[in-house]
Each structure stands twice: as structure tokens, then as C-alpha cells.
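Note that this complex is displayed minus one protein chain, with the remaining chains in position.
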């Protein structure tokens, strides 16, 4: 296992790219060696408008933006893709063909049969698809994906229920932050003092990705999922109200115990507690809880009996950390730990 | 049927009381003759801080605040109660005993067996409980209630489903505005850039009131309801995501037709269209749609098939108009139209 | 004087264009006969996303979008321009050459020497520049402008001080709403829970336009103006803190009297009180006061003595009504009343 892994970031100047940089700045294993985006040749500081606080990290300030297709296998071990869906697909494919190991936040390849869709605490075993992918596609590279932010947050919370009780049906209503739409994303005139009960493509992703995560690597799990996704006026953090029917009856106390027992993994970005259960009546709250576990825990509360489906709870996660750059980096750490990198 | 009805408002200086005044200012039938609140003797303008726009209506500016227990039967035909739950109960009881006809927004008497809980478009026939109430309690007065704001908005939308398909189960996730908490209500430090996934007492009300509304006057309806109520950063308007299992299968088109066919009533405050269906993907929206039908219509959209329960949609209503003063005034108009007043 | 005036709107599908339509829908004199924008041939409803409430006015829903250069002098008496600065200049010029009477909200021609920049309550007499403009430019048409929204709101408040005491220096700090930036305007990620202390071009406009307004038609007034413009998280309404040094000493009571005595004009869009003075310590407030006088009054408060310049007050106006479509329509009414149209 290599000690230091050289990584490149695709889409480094976007909001998601900035989160990758922020989380990789002092990473013990991954070393940022290349930042790719469209403004090739510019200093990073001149190519982006830093939105994550007072000042751009000094480490990347003077790095020159490069083109993704100029990456050299000698210099780069892993490519994190923060590209938008639609654009990401082809670029990732070209790099994988050249032998690069891609970990992508984009949705383009997620649902392909031989592409692992991974949340380390949920379905690490799906990584075995990599071998099949390489054989089938005839390449040395790899494309590994992690799910949509809303899916990730819910799936982490469903994992202990799935393992302990089985799941028949899930109905979820999300309240998602504006940072989920990237930049430029939601116009202020649209979302100020408002709720928009629709996010394009989000509900479909929550439905199909959840089934892939809980299936075996190749067949979606047999559960029924319904999602209704809303945008609300918060900056970061997606809060989700989950109604769930378990196969074996789960009363709130049993569910609570199961949630708390979900094990944290032993990787740098893995939170000690993947699920933090709060017993106060009014938690989790978006602003107060999104940074729990350095943004990598989901915070869960209001576990209660439910007349309609049996069990209800509320779960919150940081969409651009756990559901974004942090989640993808954790997938990278898992791939490294398991010897794929 | 009297042409002009003299009305009094209990709790006239609160936010809900202000809404009553705003909606009664130019009412064709109801004439405000008494404003009751704690600061007895003060001019209304000095007793309240007007929050509904630039200036306090000139009609009430100089009216003197009176005490509720000083009401005279000669002067007052109907009493609208905008008192907070907990305080309202005894005061309303005392007035009913004295023979006053009370229409109350407070929750205190809502669930009593002989007290009608009315949404005119949903269960006007429950008004017949008034006779039973009078007989049983031995008074000439009456206490009539209307439901909690969140219940009202959902129940209007459920009515056509109930009538056309029957309802087995409902799971609802609400996103409610800060005005729902009254004044002083939610602290800005608590709700700014935040979602609070809990509103005390709200979920229980949605569950039990819905069953009473769709039951016959004395027995709750046999349906399963689950509610999860969240406070979001909007000023007015409650948006609700509803997952519903109908008894007879209802596909989205059939449901849409049923929603649109719910008839408007012929009262001054009744909206022509109790339910306005919007076909755009991203409607209803809180800020854009809460004032539809002068705040008395609910706006409904995103009707779609649902894997978990069968049917999903989003409904929005104005919490302090349809779900507040406007709804109660409409109940008053119904009582008047039906000869109870 | 013609009884009915046919008007066209340039930029009808933008946010400002929508405000024009909203304010002209039931106008007693001006009849909308043409809506111009880029999506020529489309029904208005399909060419725009209506942002001013629940539904698009039925009057314009089915009107077909036309091209500005297809306007016919037989059909159109007045053209209101809601075009963005930069684009407006040439289009307005071409139409004026063809003989159209243009009233423009765009900044392009505002500072030209022979173009009147008008606030009816402030400098109606500057309209006389029209004759000079026609002579000089050799056309029958006309270009009349009204100032930037922030300038308008401040200038209305300065008018009584200018007339009664003279003004030496003004320092103004504005807190402007997001609707001032049009649509798409400010990204929500930029302005949520934030203040941005800069609005491109705004400060320069406040400085030079104020001098033109208070000058004689051809020479800027001799006063010193300093402006610092900030964007805050409100939807509509610009609030301005004004520090002013008058030539003749004005104590707060005298200033108050002068503010209140500014006369309203006798036109359909003219507010009875151009300046509404509020004596409460905490008024004007953006959300509560922006709609005063149907959005055409400015609301002024907190008049007090000031150690630095002598007099301080706070003034608020509706940026897209008084400072936008409403202001321009009032200019149109003035032009009509004075016989220019």
C-alpha cells in the first residue's frame, strides 16, 4: 500500500471542487497534485471565487489549472471528479480508458451495472465490481461512484434498519439546502422566503440509487421507495423526514439501538459515529447539526411510532461534505485501504 | 336571517386577532363591534403593534379594548375567538354559558364529542352537533371550532380523495411558516438559516383532527394518519408533502380530476376554487401561491404515482388566512347561512 | 388631450416588465397594446415566468410577443422601456428617431444633456428639455428618463430639504433588496445570510443623477454627494440612511414639517403623500412599509440631529414600484398631463 497517493481534481474551480480542496488540504494520505478545470493555465486563485470562508487555502492558491486530458499516469494515482452530471460522463470514461482510477460525484455512470456505487459504511463489498468492470471494459482504470447527496444521507440511516429488520417501504420528504444546486444555482429571487417542492432528477435518484445500494452488486434490492424533494432556504445541510415500513416490526427503542450500533470505519475521513442519535424533541436541526462529526456524521432524531408505515424519524446530513466531497474522499480511502489504489 | 351580524373578537391584539380584523374590515355581513384583549380601556392602536402592513385599519384604530366578560348579548351576535389554546377554553365556556355563539380557532374544545369541528367544504353537516351540544350542556350559546391550520390545508385536499376513492393511510410531512407560531413566536436565532423538525402538539392535532373531520359527527373515521411537522424560514404559508394510500386505486389523472371538481361554496369568504391545481413541475411554492383565492384556496401540484403508498402530491395553504382567521370567518358565514346565527 | 393612450412595453418578459404590466393592467389612461421582448411570436404566458404572485394577469396572457422594431406609429403612442442598461440605448434611439415617445427606466440616456431625467414631484419643469431635444436631434419622438431606484427614493426625500433649507452635503448608505438586480440577479449562495457592500454602478448613479435632478435642466446642482450601496437579504424595498448638511440650519422638527408638506400630484399613479413620516422609533421597515401609498410613497423616519453633518434620517421606498415601473408610469402621466403626449 502506497503511503502517499497523488490525486487530481476535475472541476476544481466549482463549489464542489472547492470542498474537495478544503478536505484534502491536510489529508494524511492524499496529496493534491493537479487541479483541472476550464480556465487552463490560470492560477487557481484567479480561476475561482472562493466561497468557503475568508481565504483560499495557501496550498492551492498558486497552482496552475490544467486540462483533464493532460493528466499523466506517472504523476497521478487517483482522480476525484467534481464535474457536473452530463459533462462528467465522457471525460471520466476517457480517463478510465487511459488507466486512471476515477472516484466520481457525478451521476453519469452511477447506475451502470458494472460501476460500484459506494457508501463505505453501507455497501463496501460492492467494490468487488471493479474487477468485473475492468474485465468487461478491458481497461486498467476504474470508475467508482458514490450516490447523490440526499440518497447518501438517507441510506446511511436505513442501513441499520435494513440489516436488523429488513425494509419493505420508505416514503421520504426532503428539505434541501441551496448549496445542493451548486453555483450558479438557485436564484435568490426564487428561493428567498420560499419553499420550492421540486428538484429536477432528485427523486428518481433517491429511488433507484437506494435500491442499488441495498441490492447485491448486480441486482437492485426489492424495496419500495417514494421520495418528494423540496428546496428550502438554508445554505448547507439536507434534512429528511423518513417514514419506513420494516419487514420485521421495529419499535422506536429497537430502532434507536440499531441506529447507534452502526459502526464507524477506521479511515481518516470516516466519522467515529456514522449516525449520531439525538434525543431532544427538536433535533436534528440543519444549522446546528450539519457539522457533526466534521460534517461526516448524519444526525438522527424524532424516532417514533407511525400509524401509516410503522416508523418515522428525521435525519440530517451535510450535503456537500458527507453527501459531497467528504463522502467521495472516504470512498477513496476505502479503495486505498482495500488495495484497489 | 339577520342582514347584519355584530361580532366580537377575543384576542384581538394578537397576530391572529389582527388577521380577523383585516378580513372583517369590509365584510358584507359581519360588523366588528367589540375587540377584547387584556389591555382593557386602551385604544386598539395603542394596545397592539400592527404587523400586517403599513397601517392599522382606520375602522378599529380608535376602538377601545374591552374585557371578554363584559360582552352584552344585546350588542353581540357572534364571538370569534383568536385566543391561544390553554387560555381560550374557560373563557369560551363562560361565554357559551351566557348564550354567546362562539367560533373558535383555539384547540381547547375541538376534540370534545359534542363540539363541531368544521371546514365548510369538507364536513358542513357536522354543524348539526350544535343542537346536541345545546341539549347536553343546557345552554343557548354554542361553541363551534375549526381545525388547526395544518390540518385544514391537508383536509381540504383529502376531501375529494375521500369522497371518490376512500383513504386508507396518509403520511404527511409539513414545512410550516413562522407566523404559525404567533407573536412572540419563534426566535430569529432559532430559525434563521435553519429547519426545526418539530412543532409542539402539531402532529397529534393533524392525526386526531383529520379523523374527526372525515368521521361522522361522533366517531372518528377509520384511516391511518402519520404526520411529521417542520418549521422552515418562511413568513406565511404551510406547504405539505402528502403520501396517500386510497382504498380504490386512484391514478394521478383521476386524482387530479377529483381535486379540481371540489366545489366552492357560495359564501363571501369561500374561494371559488377550494383547490387550485397547478401543473407546473415546481408549484405550489410558498411565497408565490399562498395568496391564491385571496388566501382561501389551497394550491396543489406534483400529483404523481408513488411506490410506497400509491399517490403523492404537494399542497399549500395560507396558514393565518385559510388555516386561520379566514377559515373561521367562513365557518361563521356557514353558520349564518344555515340559520344557526 | 387624448383620453386613451396606447402604450407598448420593451422588455416585457423581464421582472421589471412584469411590474409595468401589473401596474398598467387597470390603468385609466394607458392601454397596453404591444409587449416586446426577444421571444417574438410566443404567447406572453409562454414567454415569461410570472414572478409577482399566483397568476399572470388574464389581459396579457394571450398577447403575442412582438419585436420592438415592428412598432407602428398608428398603433402606439408611448413606449415604456424596461430594457436593461446597455441594451436599451440603441433600441430607444432607433424608436425615438422613428417618432416614438419613449419613457425609459434604463440608464443609457439619463445623463445626456438634452434628455430629461424626471421625478414628477421633484423636477417636473425639466420636461421642457423635450423641445430642445427634438430641435437638436431633429426628431419628433422623445426620450424621457427617470432615475435609478436608489436615487429616486433619496431624491424624493431631499426635495423638501432642498427647497426649504438648501443642501450642501449628503452621505447615504443604502440597504437594497435583491429584486433590484433583476432576474436572474443575485445568486442565493451569494446573498443568503449575508450583506454584500457593493452594487456595480449604483453609487455613481446616486451621485450624478441627484445633481442633475436638483440642477437646472442643463447644469448639475452644486452639492456634494457620497453613496455607499449594499445588498441585503430582502426581496423588495430599498432602505437608505441619509446624513445631510443643509445650507440653512434645519432642526429635526423643521425638517419633519418640510417632509410632510411635500405635495402629492394629481395623477393616477401619484401617491397622495409622496413622503409619509413615521414617528415610531423603529420605522420605516422594509417589509412593513414598502407598499405604502400603493408602493409609490416613500416612508421616512428617525429624523434626528446629527453631530457629523447636522441631520440624519432613514427613508424607504419600493424599488420596483416607486423606483421602477410605477415611477416611470407616473412620468408618463405627467407627460400626458402636460400635453407632451
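For clarity, chains are labelled A, B and C in written order, and residue numbers in each chain start from 1.
One rule holds for everything that comes next: a residue touches a chain if its C-beta (ideal position, glycine included) is under 8 Å from a C-beta of that chain, and two chains touch if they have at least 3 such contacts.
Keep in mind that this is a model prediction, so the values were computed, not measured.
S.K.: For a quick check of understanding: of B:138, B:184 or B:339, which residue touches the chain that isn't displayed?
M.R.: Once the missing chain is taken into account, the touching residue is B:184.
S.K.: Touching the hidden chain in the complete assembly: which of C:271, C:284 or C:337 does that?
M.R.: C:284
S.K.: Sort through A:91, A:239 or A:292 and give me the one touching the missing partner chain.
M.R.: In the full complex, the listed residue that touches the missing chain is A:292.
S.K.: Among A:20, A:71, A:162 or A:192, exactly one should touch the missing chain; which is it?
M.R.: Residue touching the absent chain, from the options given: A:192.
S.K.: Residue-wise, where is subunit B in contact with the chain that is not depicted?
M.R.: 15, 51, 178-179, 183-193, 233, 235
S.K.: So which bits of subunit A touch the chain we can't see?
M.R.: 51, 53-55, 192-193, 276, 288-289, 291-292, 299
S.K.: Since one chain has been left out of the picture, which residues of subunit C touch it in the full complex?
M.R.: Touching the missing chain: residues 169-171, 173, 175, 192-198, 200, 207, 224-226, 228, 230, 232-235, 239, 241, 243, 245, 281-288, 301-302, 306-309, 312, 314.
Here is the rule we use: only the chains that are shown with their structure count from here on.
S.K.: Please decide if copies subunit B and subunit C contact each other with the same set of residue positions, more than half shared, or with different positions, and reply same or different.
M.R.: Same; most numbers are used by both subunit B and subunit C.
S.K.: List the centre-to-centre spacing of subunit B and subunit C in whole Å, with centres computed as mean CA coordinates.
M.R.: 41
S.K.: Enumerate the residues of subunit C that touch no fewer than two other chains.
M.R.: Each of 51, 192-193 in subunit C touches at least two other chains.
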